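After the structure tokens below, expect a handful of questions from me.
With one protein chain removed, the remaining protein chains of the complex are shown where they sit.
Chain IDs A and B follow the sequence of writing; residue 1 opens each chain.
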Amino acid sequence: MGISRRQFLGWLGAAAGTSAVLGEKTEAASNKVFKGYPGSFGVLHDTTRCIGCRKCEEACNRVNELPLPKIPFEDLAVLNTKRRTQSDAYTVVNRFINNGNMQPVFVKSQCNHCLEPACASACFVKALKKVSTGAVVYDSSLCVGCRYCMIACPFNIPAYEYNNPLTPRVMKCTMCHPLIEKGLLPGCVEACPKEALTFGPREKLLKEAWQRIEKYSDRYLDHIYGEHEMGGTGWVYLSGRPFADIGMRDDLGIQPASSYTSGPLAAVPVVVGLWPVLLTGIYAISKRKDKISEEERIEAVSRTKANANEEMKAKLAALKDTMTKEKEAAINLEVKRALEDAAKKIKAEQPESAKDESVNISGEEK
Amino acid sequence: MDTIFYTLHDFLLHSKSVTYILIGGILIGLMLFWIFLTGRDEKKRTF
Partner (left out) sequence: MSQETAYANKSIFTPFNIIASIIIIAGLIVTVLRFTKGLGTVTNLDNNNPWGIWIGFDLLCGVALAAGGYVTSAACYIFGLKRYHSAVRPAILTAFLGYALVVLALHYDVGRPWRLPYPVFISQGTTSLLFEVGLCVFLYLSVLFIEYSPAALEWLGLKKIRNLIVRLTLVLTIFGVILSTLHQSSLGALFMIAPSKLHPLWYSNYLTVYFFISSMFSGLSMVIFEGSLAHRYFHNKMDETHLKESKDVALGFGKAASFIMMGYVGVKLIGISIDNNWHYLTTGWGAWYLLELIGFAAIPSFMYAIAVREKNLRLVRWAALISVIGVVLNRFNVSLVAFNWQLTSAERYFPSWSEIVISLFVVTIGLVVYRFIVTRMPILHEHPDYQHDN
């Protein structure tokens, strides 16, 4: 356990440069660069040395106590078809024949133990995590079995026990984490007869890899796969052929997976902070509008009521007026007639009594 | 407060966890504050 606890954490002043590389605000805002656990281990896989003997597969199967496959490991015919990691095979070797005259290239694939694992970032119960030895380990006592880690892994590594009905686990290489903790080599590295696999602190492996590239520049491409891919991986690869030709994607980019999701994740708290304000505001405005329109309605009703009253009064007064006039006219007519009658009577009898009667009648009307 | 984070993942895990708890508090706090804010004018509104 030669892990020195040196603090690799540094602060970067050039905020602009950092955010241009890292992109998302949440991390750029902190101005931090995370360099991974200091002294964490990795494996260098030199594909130019691999002979496809499948000894690593056999060792892996033994160390991890996986069920023995039907076809024995000595049978190299399985290399004729492309394989991927399975729940009972944490590592597989594939053969790539691109140009007929060239020698085949063998590539071992297993969990790359990313520095910033997509699977751990995707796991909603923290069942997967990167530990200080450099291994990405899995805790089946927490796993719900949602398989989001398998969606997230850019290398399509985690496998699932689909035929286990009630306690299925996600299965993948552990970098032999229990062995590393005991100071032992991972099973596959131990078993490799050609030193195609080199175990050690990742920093040293990168230096070693660059030395090999410089020394044998015709043998290797000028690229270490995994040095930066997806934010860097614990397992790094050397090849003489373009990595895209040997089944390794060269379009993954150098951003860690968690940087793709940090944007939407950062939106979550802001929505929780702002939505209540916005929604309550809209509610208050609509409620206030309701209130104003209600008040206006009431006012309008009372105004029409008042108007109606006045109109009624005016109408009544007018009616009264005309009625009085008509009546007066009628009375006057009657009075006239009575006077005429009386005048006739006076002519015949006494003039006094008829005059009194007319005064009485008009007095009553008023 | 001086926790050292070696990986971005650890940093995010920590900051998100704290933030999730915080936003729960903010949500409840905002609700209570609204009640406080409108506490007086509520009575006038009856009509």
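Keep in mind that, in the parts below, a contact is a pair of C-beta atoms (placed from the backbone, for glycine too) under 8 Å apart; a residue touches a chain by one contact, two chains touch by 3 or more.
Model, not experiment: these values are computed from the prediction.
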- Among shown chains, those touching the left-out chain: A, B
- Query: With respect to the chain omitted from the figure, which of A:V78, A:M150 or A:I346 is a touching residue?
  - Reply: A:M150
- Note on the structure: Per the whole complex, from A:T85, A:S109, A:T133 or A:T198 the residue touching the absent chain is A:T85
- Message: For a quick check of understanding: of A:L68, A:A267 or A:I298, which residue touches the chain that isn't displayed?
- Response: A:A267
- Message: Residue by residue, what part of subunit A touches the chain that was omitted?
- Response: 84-87, 118, 120-127, 142-148, 150-152, 154, 156, 158-169, 249, 251-253, 257-258, 260-261, 263-265, 267-268, 271-272, 275-276, 279-280, 282-283, 286-287, 289-290
- Message: Contact with the hidden chain only, please: which subunit B residues?
- Response: 9, 12-13, 16-17, 19-20, 27, 31
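Here is the rule we use: only the chains that are shown with their structure count from here on.
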- Any idea which subunit B residues touch subunit A in the complex? 4-13, 15-16, 19-20, 22-23, 26-27, 30-31, 34, 45, 47
- Message: Per the contact definition, I'd like the list of subunit A residues that touch subunit B in the complex.
- Response: 7-9, 26-27, 30, 32, 34-38, 115-117, 120-121, 126, 130, 132, 231, 256, 258-259, 262, 265, 268-269, 272-273, 276-277, 280, 291, 294-295, 298
